[in-house]
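Everything on this sheet refers to the single structure shown next.
One protein chain is absent from this view; the other protein chains keep their places.
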Amino acid sequence: MTRNDVTNQFEPSDPDFAARVKQSFSEQAIMHTIGAVLVGVEPGRVQIELPYQQGLTQQDGFIHAGVSATIMDSACGYAAFSLMPSSARVLTIEFKTNLLAPAAGDSFCAVGEVRKPGRSLFFAEAELHARRDDSDKLVATMTATLMAVQG
Amino acid sequence: MTRNDVTNQFEPSDPDFAARVKQSFSEQAIMHTIGAVLVGVEPGRVQIELPYQQGLTQQDGFIHAGVSATIMDSACGYAAFSLMPSSARVLTIEFKTNLLAPAAGDSFCAVGEVRKPGRSLFFAEAELHARRDDSDKLVATMTATLMAVQG
Amino acid sequence: MTRNDVTNQFEPSDPDFAARVKQSFSEQAIMHTIGAVLVGVEPGRVQIELPYQQGLTQQDGFIHAGVSATIMDSACGYAAFSLMPSSARVLTIEFKTNLLAPAAGDSFCAVGEVRKPGRSLFFAEAELHARRDDSDKLVATMTATLMAVQG
Partner (left out) sequence: MTRNDVTNQFEPSDPDFAARVKQSFSEQAIMHTIGAVLVGVEPGRVQIELPYQQGLTQQDGFIHAGVSATIMDSACGYAAFSLMPSSARVLTIEFKTNLLAPAAGDSFCAVGEVRKPGRSLFFAEAELHARRDDSDKLVATMTATLMAVQG
């Protein structure tokens, strides 16, 4: 959508949100296992990159849809987490992914953005782009509901 | 749902469906990477097991939702693939996952079942159960649309 | 799925759950508008019927997918509402619908069932069956997240 009405200018309730996101991301062992890197943290917006690796593929040599979902889910989750108070944990309630094209490329970039923050529930969206040479192709999308859990 | 109207008695169009599913599963490098094992193949129904590994976790030590989605997606995909003609490839069009409880346990079992086969599009569902000692807990569900691609 | 592990034997926290569901259903003006009827209320399980009407169709004469979603959403919502304390309201957070066959028939029956109740969030599933003469056909499914709101 062309979303002129969306400013994405969220005020984080925790000024140290970026450090908090980076710390939590570093504790996601799966990100190390698949080689995903946190490359951008803004209030309500998180970017994760994943270089192609043969060990992440499905039977046709493309990145498995579940791996695509993994980094989009983390991108959505941390986008929401960046807006939560420092005392909160983040849980994914649900997500839906549409696979638009085979995930073929040299690297993949998941961008997650909060569309609607709330007290306990956050709605976020992510896109996954595949990059090769000069090209940048949208290959998947996600919509997700995240929850802030106190304690 | 209690689904008395569902027989799940599908006739596979390819009598060698099980061998075909096993062969393709063995070519999904991601399954080796995460340690997932194909433990059951029936017409329209596939079961995948995943032992707990610390390297698959998110920040709280549970299996990452994307990893749960990975094995549920493969379970749905191969459930559909088992009913396709031998010449077809399988693509995931979309899936949605609801995370019902933290994926905590010693091992995880994804069961995927076709609910509605079609010429090109298949609808499948999966459940993910977490096992520890005697307990068996439903922790996630998936609904998915798969496509048979000729060639 | 064949769900041997699911008992659907929920204990309602409000013994008057059925009256409460019926009262709220009668306040959904849209149900009167489309001619939907509440035909079954059990703890965590609600059934809604809709006779075919030409005024509910899309361009090919089938019931519009949004109308199918309308009664499946109410079936899921009231299945969750039946398990909530009497002081709670119910809100739909999200739903996903797969349309498996054209909604053609003399009447349509949506059955919604809670799969996972919670303190604030409920996960429910619905199926829509189309009936004509002796036949009963699954034409759509829904998965939904509902929230109990106090006050």
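Think of it as A, B and C in the order they're written, each chain with its own count starting at 1.
One rule holds in what follows: contacts are C-beta pairs under 8 Å (C-beta built on N, C-alpha and C of every residue); 3 or more make two chains touch, one makes a residue touch a chain.
These numbers come from a predicted model, not from an experiment.
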So which bits of chain C touch the chain we can't see?
-> 24-25, 27-30, 32-34, 54-60, 64-67, 69-74, 89, 91-99, 102
Pick out the residues on chain A that sit against the missing chain.
-> 1-3, 5-6, 8, 96, 98, 100-101, 111, 113, 115-116, 123, 125, 127, 129, 136, 138, 141, 143, 145
Absent-chain interface as seen on chain B, which is shown | 93-94, 96, 120-121, 145, 147
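By definition in this document, only the chains that are shown with their structure count from here on.
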When chain A touches chain B, do the two copies use mostly the same residue numbers, with over half shared, or different ones?
-> same
CA centre of chain B versus CA centre of chain C: separation in Å?
-> 27
Which integer distance in Å separates the CA centroid of chain A from that of chain C?
-> 32
Where chain A touches two or more other chains, by residue = 93-94, 96
